[in-house]
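Take this structure first; my questions come after.
Missing here: one protein chain of the complex. Every other protein chain is in place.
Labels A and B are assigned to the chains in the order they are written; within every chain, residues are numbered from 1.
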Amino acid sequence: MSTILGVLYIIVPLSIAYAAPLIFTAIGGVFSERSGVINIGLEGLMVMGAFVGIVFNLFFADTFGAWTPWISILAAMLVSAIFSLMHAVASITFRADQVVSGVAINLLGIAIALFSVKMIFGKGQTDFIQKKIPRFNIPYLEDIPVLGPMFFKTVYGSSILAIAVAILAWFVIFKTPFGLRLRSVGEHPMAADTMGIKVNRIRYLAVVISGGLAGIGGAVYAQTFTNDFGHATINGQGFMALAAMIFGKWHPIGAMGAALFFGFAQALAISSSGIPFMENVPSVFLYILPYALTIIALAGFIGKANGPKAIGDPYIKGSR
Amino acid sequence: MDYVIEMLNIQKKFGTFYANNNITLQLKKGEIHALLGENGAGKSTLMNVLFGLYQPDGGEIKVNGKSVNITDPNVANNLGIGMVHQHFMLVENLTVTENIILGSEPTKMGMINIKDSAKEVAEISKLYGLNVDPYAKIEDISVGMQQRVEILKTLYRGAEILIFDEPTASLTPQEIDELIRIMHRLIEEGKSIILITHKLQEIMSVSDRVTVIRKGEGIGTVTTAESNPEELATLMVGRQVTFKTEKGPSHPTEEILKIQDLVVTDYRGIEKVKKLNLSVRRGEIVGLAGIDGNGQSELIEAITGLRKVKSGEIILGDKDVTNKKPRQITETGLGHIPQDRHKHGLILDFSVGYNAALQSYYQKPYSSNGLMNYKEVTKHANKLIEDFDVRTQGEHELARALSGGNQQKLIIGREVDRNPDLLIAALPTRGLDVGAIEFIHKRLIEQRDQGKAVLLISFELDEVMNVSDQIAVIYDGAIVDTVIPAETTEQELGLFMAGHNKNEIVEGSEGAVLKEGEDDHV
Partner (left out) sequence: MSNRLINILVPVISIILGLLVGAVVMLVSGYDPVAGYIALWNGIFGDTYAIGETIRQISPYILAGLAVAFAFRTGLFNIGVEGQLIVGWFAAAYVGMAVELPKIIHLPLALLAAAAAGALWGLIPGLLKATLKVHEVIVTIMMNYIALHLVNALIKVVAKGGFKTDKIHDTASLRSDFLSEITDFSTLHYGIFIALFMVFIMWFILERMKLGYELKSVGFNENAAQYAGMNVKKNIIMAMVISGAFAGLGGAMEALGTFGNMSSRGGFTGIGFDGIAVALLGANTPLGVVFGATLFGSLKYGANNMPNAANIPIEIVSIVIALIIFFVASGYIIRVGLQRLGKKKEAK
């Protein structure tokens, strides 16, 4: 019993830590796709966020002290949001194939980041940051038996933020005028247009929000786990976030749930050798798990008609 | 004279093509003003200009005497102009209230105030007798109700002028009556209405004045009471129109299609065709009349093998084709003009030639040993183009570039050329102009006269009445009754289409008189 608890005390916090960047990014995906713009560029946007987060952290650690990781996250958000404008312009104004534009964003993100790293540092990866994302003990809650050590001891600040963002996203999408307009634009843009809604403006905003959130996701990941930036810092997390979004049926809370589950799979994969009854399971299965599960979910219980109806189509005024 | 809306000499160009050229329309306060024109005459373009979806290239728009510049639908809304779209502009997975308040949502502390909005929607609904549930989801309510939500949307925004774009297209005759009542109620409350339509009877029965446009040009405005359908038709088409299609009596012989107790479900597993029986003989045209959505699509798909049959059987000639593959059924002797020519009938990004081979590409001489013989494909296509008067730059032109009428001719050519025993023509004239409609009706009758069987599916009552030798009325997945055109009236068909059977009609005495001896068809 106590070994199981001991394992859980390791696995659960690690799962949440792995999930946090996925939650940010997946919710970014929810905004973009709810507005009708496919965003498979999440990976590239995360790369950009990770790169900016690390570089900003390295350069300004002396200026901002303990606040450095948080301000780095803000900087990453800003830069990735601006970077995502490229995807917005291509897929909304230039009517590009949104999947192809997303591929371009992914290639461009890593290329720009590595190019800059080599330019700045003269080598393939950055130095290590000193100011990492801080961990907290949540007063009172940490003393709860069993649950306390699992959820409320040495929690990353970013994890709390991720869950807050998920709840906020739910509120925005389902309770506010902006959310209603966002959903209508992704379902039936012409109907929204006849109601005087600026379809493309909403879509631009949604894509930029997704860029910002993916940027946060990338910066959180890099400042939590790798602490430097190189070519493999972000290696599929963006696509995993995309999978979480689909798994969560384009719903912020669902996406958060899926991200937590994928985080759990990653945590297992990394620590399986230390877990008594898991040591014989080849870790490859755990690495593959999130991807395989997404395929199975798509094939099985999620069904067909769940994505926003107008997804992938540029809105052209006056065409039926 | 008090005009609430004046559209003066409106011009709208798309590229070099004038969709609207010098059209003038003046709407008086409190009138129902019809805008009449054929498909593609430019009615929708004109109204989209008025509603701010398009910007005119010339002319002037005045509202209440003041010149205005309607740059987008918001401006139109603020000027009190509301549009009830033909293809409803409703977001299906949102509620009635959400659809109505979309774009001008009342809020309370940043949140949408859905409660008060729903209350307001309910009040307006009551005032105009619309009877709409504010909390229902659009995807769960009927077509008629959806249309009333569209009307509510405009009223909620304080519209004084309502544009109805082909509002009766998918309604039953009874629902149409209800709509006309609502329109009169709107007029009583001081609203003015523009009614876009190409149906002459509708115009005669509800409108005060009519503005006619033809091929983008304004023809003029007449007072309905001083005109008649013949005059309006001539104005609309630009020449004398014969309402009756020329055809001799039919000489039906042996039965070609026999459907027994057919049950077909849709993709959700809901029964759409329910124990349906139908028979079509050589040498006759059977018209299947009914409102859209009563199982016609599922029936056709079942006959042609595109959809699984749950129970019952379909006999074509002397073969049981129930649940056979489309190709097997086609080869048994079926030609099929599908109801959506863009979705099923053609591959728009293929050339005319490739499309002409769509049903026979796998046979000799078009292919052999797994290889195509495109020389033969081209030869065959040129023959069809010639025989069926398909106006095209040549067989290499993309099907997309053809006009609707020519696309339909190509499909009919392809299907008829294979010499099928039974030809299914589903909405063969939808969206076409009068010339193309006449051509297609002639071809169908020609098939009949050559001893082929034709099953014609149509939502247009006059088409069914004019072309068919027998009319089977479908309602809720079953045939309500089968009648002979000469022995029935549109009123009676309308009641059948709404699901009333004969006994009810007699008892209800809703104006339809039944003749004796016609109840033994089925």
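Everything that follows uses one rule, which is that contacts are C-beta pairs under 8 Å (C-beta built on N, C-alpha and C of every residue); 3 or more make two chains touch, one makes a residue touch a chain.
Nothing here was measured: the structure is a model prediction, and the numbers come from that model.
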item	value
Touching partners, among the displayed chains, of the absent chain	A, B
Contact residue for the chain not shown (choose from B:K137, B:K274 or B:H344)	B:H344
Option touching the unshown chain, where A:V165, A:M195, A:A243 or A:A310 are the choices	A:A243
In chain A, positions touching the absent partner	40, 86, 90, 93-97, 99-101, 103-108, 110-112, 114-116, 118-119, 231-232, 235-236, 239, 242-243, 246, 282, 284, 287-288, 291-292, 294-295, 298-299, 304
Residues belonging to chain B that touch the chain removed from view	304, 306, 325-327, 330, 336, 338, 343-350, 354, 358-359, 361-362, 367, 370-372
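Please note the rule applied: only the chains that are shown with their structure count from here on.
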item	value
Where chain A and chain B are represented by their mean Cα positions, the distance between them in whole Å	47
List of chain A residues in touch with chain B within their complex	175-177, 180-181, 183-184, 187-188, 190-197, 309, 317-318, 320
Chain B to chain A touching residues, read off their complex	48, 51, 53-54, 72-74, 77, 83, 85, 87, 89-94, 98-99, 101-105, 107, 110-112, 153
